[in-house]
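Report on one structure; see the data block that follows.
Right, subunit A next:
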Amino acid sequence: QAQDMQVIKIASQSPLSGPQSILGISIRNSVELAIEQLQGPLNELGYSVEFVPFDDQATPDVGVSNAQNIVNDAAILAVVGHLNSGVALPSSEVYNDNDLVMVSPANTNVNVTDRGYPTVNRVCGRDDTQGAAGAAFAATIEGVESVYVLHDTTAYGQGVAEFFMAEAEAQGLSVLGFEGTEEAANFDGIIQPILALEPDLIYFGGIYSQTGIFISQARAAGYEGFFMGPDGFDSSEFADLSGDAGVGTYYTSVAAPVTVYETAAQFAADYEEKFGEGVQPFGAQSFDAASIVLQGIAAAIEANGGAMPTRAQVAEAVRATEGFEGLTGAITFDDNGDPELANYFILQVGSADSAEWNNNALLSTQSIASPLMAAAMSS
Partner candidate 1 sequence: MTTETLSTRPTTGILDSLREHPTIKRIQSNWIYRYIVFPVAQMLFFIVAAALVMTVIAYAVSIVVPEPRPNINLAAQITKQLPGMIVSGVGIGFVYAMIALGYTLVYGVLKFINFAHSEIFMVGAVVGFEITDRLAASGTIASWNPLILVPFVVISSMLVSGGLAVLIERVAYRPLRGSPRLVPLITAIGLSFFLVDGVRALVAVTRNDFNLTYPTQELEFLKNPIPLTFNGPVVGGTNIGGVTYEQITADGVVLDEWQVEGATYSSITVGGVTLGGVPVKASDIVSGETEYDAVLVEGRDLDDIEDGANIVNIRITVIIIVLSAVIMLVLLNYFVNGTKIGKGIRAVSQDQATAGLMGINVNRMVAITFFLGGAFGGAAGALFGLNVGTVTPYVGFIPGLKAFTAAVLGGIGNITGALLGGLTLGMVESFLNGTLVYFPALGQRYTDIFAFSVLILILIFRPSGLLGERVDEKV
Partner candidate 2 sequence: MLLEVKDVSKSFGGIRAVRSVTLGIEQGSISSIIGPNGAGKTTLFNLLTGIYKADTGSIVFNGRSMIGLRPDQVNAAGMARTFQSIRLFPTMTVLENVMVGAHSRLRVSILQTLSRAPSFNRQEKRLTEKATQLLHFAGLAGKGDEVARNLPYGDQRRVEVARALASDPKLILLDEPTAGMNPHESADAMALFRRVRDELGITVVLIEHDMKVVMGISEHISVLDYGEKIADGTPSEIRANPRVIEAYLGRGAASGIDPNNPNAAKAEAAK
Partner candidate 3 sequence: MSSAAPVLKIDNLHTYYGHIHALKGISLSVEAGEIVTLIGANGAGKSTTLRTVSGMVRPRQGAVELRGKSIVGLKAHEVAALGVGHVPEGRRIFPLLTVRENLEVGAWNVKERSQFDERMDQAFTLFPRLKERVTQKGGTLSGGEQQMLAIARALMADPEVLLLDEPSMGLAPVLVEAIFDIVQRVNKEARKTILLVEQNALMALEIAHRGYVLQTGEVVLSDSARSLMVNEDVRKVYLGEH
C-alpha cells in the first residue's frame, strides 16, 4: 500500500465469539474479502481501505460500546453489521446520531429500517415479507392444511414466524400451535404435543444450528409431515445436522443459491480459498453490503471533488444506491433503506449430503416490493 494514500476504514460488527459466532465470523470474513477484492476504484481515487472488525458478542451493551468506539474513529466511514437485530437496533441509534452509515447483511427485523433513519440500510429481505412468502407457498403444497409454528424466541425467529403465521391464517391454513423454544439440543419434550396434534407442516422460525437438530429428532420420533423454515435454514450445515430427516425440507431465502448467480459461486470459491471453510448464510449479503458501502464511498468522494467526504455524504451516497448488481440480486434502496425489490426464493433440500447443498431445488422465485414501494405503487 502506498504511503501517500489517505486511509478510509470500514468496520464490521458481528458476534465473533460465542455460539452464534459461526455466522458472525462469516459476516466478518465476507466483508474482509469484499474490501480486499473491490477497493480498486478507491485506490485509484487515492484512498486505501482498512478493515476493522468488531466483536459485538451478540450482546446489545457490547454492540453499543463498540459503536461508540467506531463513531469516534474519524476514519471509519461505514459499518457493515450486525447479525442480531437486538444488537443492531440500539447500535444503529449511535451510528445514526453521528451520521455514520450502516448496511446490514442480516437484520431482517422490520424495525431496523422502519424507523426511517437515513443511515440505516439493509441488503436482505424483511421478516414480514419472507414469512408471508413462505406461508403463501406452504398453502400451495398439496395436502397441507394444518401447520404448527415454532420459533427460537429471538427477534429474528419469532418475528418471521409471526408473519408466517399471520399469512398462513389468511391463506386458510389452520394453525395448530405457535410456540417458542430456547432449547438447543434435546427437543423431545417439544415434539410430543406436535406428534399428538399431527400438523401437516411444521414451520420453524430459527437458525439451522437449532432447527437442523430439531428436524432430525422430530423425524426419529415419528413425525411424518413437512418441514419449512426461513433463511436461517440456509446453510450446508443444515444437511449435516438434519441428515436424512432434512431431505424434502422447504425453506425461504433472501439470498439466491449460488447456482443461480455465477458471481455467487465465484464468491463461494474465493471465500473457501481464503478462509479454508465454507461460506455461511449472510456471507453473500455481507459481501454485497460491503460492496455497496465501497461503491457509496467512491461515489461520495467523486461528488466531493476527490476530497474525503463527510459521513453524512457517504450515507447519502449509499442510500442513493440504485440497481446495484450484487450476489443476491439487484439492489435499489427505498427511502427507509430497504431494497425496493427483494428476491425471495423458495427452495427444497434435496440431499443429506452437505456438498450437494448448492444443488437444492429452486421451486419458486418471487420479487417482492418493500412495504414503502408497495405503498407507493398502490397509491
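The rule is simple: contacts are C-beta pairs under 8 Å (C-beta built on N, C-alpha and C of every residue); 3 or more make two chains touch, one makes a residue touch a chain; residues count from 1.
Inclusion criterion for the candidates: all candidates are chains of the complex that A comes from, given by their letters.
No experiment lies behind these values; they were computed from the predicted model shown.
Enquirer: Could you work out which candidate touches subunit A in the complex, given the options 1, 2 or 3?
Expert: 1
Enquirer: For a test of understanding, state which residues of subunit A touch candidate 1 in their complex under the given definition.
Expert: Residues 17-19, 22, 142-145, 153, 177-186, 188-193, 195-198, 200, 209, 212-213, 216-217, 219-222, 224-225, 237, 240-241, 243-245, 247-248, 276-277, 352 of subunit A touch candidate 1 in their complex.
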